[in-house]
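Pasting a structure below so you can have a look.
Here we show just some of the chains, and they stay where they sit in the whole.
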């Protein structure tokens, strides 16, 4: 598990997240203005776009740009990442500005959506700090109200497992993605019975495991933010 | 809460579900053949498409067909409905046939996706029975392994509430959609903190309430299936 | 033949039209503003969108939203409905407001376009009355200058037939859709030789029959408007 900040020169915040073989590049772009439907309210917006490179996976997938439409899974994960990040954003603190988080999967081996959320939060934190340091938001503004991290947990051969890689993921009977705040509360719980429906006890076990996993990732995020002096090259 | 079977003449199964003011028309279409990636395996496929009529809502929305693309929410719900139904389908029992569930929201007042799942299951059951009666699947085939029903629960003013209507839904701090089998196990749990992140205790309360709600709907589904003699007019 | 007003709670006007097995839901949405090319002229706009649910027909059709493009037939009928309604609208009387008529075919058994026109006119009348009662257009404004109704007539086995259902429609040698005003004049005449070209005498017979049919529908529309007290629930 590794979080490399400032992997890109141009972006206001950027992180390369590596969870096992999974590698996701998260870039935060701060831009003035908000979408049309938010104009004039004095609040900002945070959104995300997730996409996989065609050969991030074991066999090549067609590009969504060539097919002319964005697939359901891509849409669904993009919405999940954006919604999760907004749970720890006070949009008033952003002013009428937008931060877009681009999460591009360079290599996929399970858990790309949770890696994306975990990395995107660090890129978001850097973009907020960058905006404050450049005077784009007031020094007193605190748009970031907390941290989030995400893990996938699942039931493999009847046992709860953390951070499924692809072979585990595709054989898991139950797959659950959990997004939690740094102080241990839930932002998203998405559990799916891939095979057998699951009962309340299994659900409890998976949530216990997810809680532990998110706490570890929270430490990793904090370490990354402290260790690297922020120094954008662009 | 009302389930009207055989609302359409042509479809192999069809249900008009009414939950409060929410009205969803669920049509099950049985067709020979499976998608290309499944061919030759001897198994069938069940999938779903969800869409809202432009004036199902309080203010008119543009048609997705005119905009030339399906929105993320539509994709996401379509996938949820299909995935949920597949949890109680043994695809081998279908042979190389496909059942598509079209869930069209005629009027929306909260809970459209859970109404769609609950109604679609009844339409699916009718379509399976119809296929058996017409000899399209063997008399001994049991592709339907159980029933599912779905509810939305939420935290409104700090209290758990079942079956949110639209005004409640849009003010809920937490919104959770739960899909359960007729025997009380979980197929999908999707909880989202709209405002404040939630803790484990709240999650437990919501799941308790959902369990009660799904059990009631299961009874309603069974009553509907028993009461109406199946008589397709087409 | 049945016209049910106020089938929807939200729409400014709504009608469920049933012609035999054909069922079309017509919703009129009144919104402030006009398309860009009409701005600043002080006149309003009336337009229509027609679409069929995927399983309204005997075999399921793909959704146009999923195919990413609207088909020629859908375009053609949408244009016909809108053009026909505009024949009895004085757009100056609407002010700079738009009324969109959504005609969604829930079940199809021939004559869906003429049912849509006939029902949409009633929904339009309700939406105009609603706008007047809410002060969105002046009490003195009379944007509705008359009524329209539509029938399909055809030559089946050499004989003129009114209101073709699907089996007749697909075997008709000539198919004609006629839109007429309540006072018996023509708004649209669209005749097509499906098989043998037709001569002037046949054309005359079909127009005679259409005239009778439209007159009947006009009575039905008037009865519907008088019978039901307008009471929108939204």
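First chain written, first letter: the chains are A, B and C, and each begins at residue 1.
The rule is short, and it goes like this: a contact is a pair of C-beta atoms (placed from the backbone, for glycine too) under 8 Å apart; a residue touches a chain by one contact, two chains touch by 3 or more.
Remember, it's a predicted structure, so these values are computed and weren't measured experimentally.
Student: Please state the number of copies in the whole complex; 3 are the ones shown in place.
Tutor: 6
Rule of thumb we're sticking to: only the chains that are shown with their structure count from here on.
Student: Superimpose the Cα atoms of subunit A on the matching ones in subunit B and note the rotation angle, 0 to 180, in steps of 5 degrees.
Tutor: 180
Student: Could you classify the subunit B-subunit C contact as same or different, where same means more than half of all interface residue numbers appear on both copies?
Tutor: Subunit B and subunit C contact each other through largely matching residue numbers.
Student: Averaging the CA atoms per chain, pick out the one whose centre lands closest to the mean of every protein CA shown.
Tutor: B
Student: Report the inter-chain centroid distance for subunit A and subunit C in whole angstrom, where each centroid is the mean of the CA atoms.
Tutor: Computed value for the inter-centroid distance: 49 Å.
Student: Taking each chain's centre as the mean of its CA atoms, how far is subunit A from subunit B in angstrom?
Tutor: Distance between chain centres, rounded to whole Å: 29 Å.
Student: Whole-Å distance, subunit B centre to subunit C centre, using C-alpha means?
Tutor: 32
Student: Give me the residue numbers in subunit A that touch at least two other chains, ranges are fine.
Tutor: 69
Student: Residues of subunit B touching subunit A in their complex?
Tutor: Within the complex, subunit B touches subunit A at residues 69-73, 75-76, 78-79, 83, 87, 176, 180-181, 184-193, 197-200, 203, 207.
Student: Report the residues of subunit B in contact with subunit C in the complex, numbered from low to high.
Tutor: It comes out as residues 8-11, 14, 21, 25, 27, 29, 31, 49, 51, 53-60, 63-66, 68-70, 74, 100, 102, 104, 106-107, 109, 234.
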